[in-house]
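A single protein chain has been omitted; all remaining protein chains appear in their positions.
For chain A:
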């Protein structure tokens, strides 16, 4: 049986990449998330990842859909 942790915290950061070795002027926003997950023994692990703005909009929409479903259940 797959172990499924409980989401206990979410931290976020909205960053703007200013410049890089390939592009002097980037102006590229991105969202970073850090999820804290507690397993059944209470041990906390964390996962962090990044999303483009388009990916974030999609991510947000999916969570809103989840909430909408929860309302009807």
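Throughout what follows, a contact is a pair of C-beta atoms (placed from the backbone, for glycine too) under 8 Å apart; a residue touches a chain by one contact, two chains touch by 3 or more; residues count from 1.
One rule holds for everything that comes next: contacts and distances are computed from a predicted model.
Among the names given as "Transcription initiation factor IIA gamma chain", "Isopropylmalate dehydrogenase-like domain-containing protein", "Protein farnesyltransferase subunit beta" or "COMM domain-containing protein 9 isoform X1", UniProt records the absent chain under the name "COMM domain-containing protein 9 isoform X1".
Where chain A meets the chain that is not shown, the touching residues are 2, 4-8, 10, 12, 14, 16-17, 20-26, 28-32, 35, 37, 47-53, 55-56, 59-60, 62-64, 66-67, 69-70, 73.
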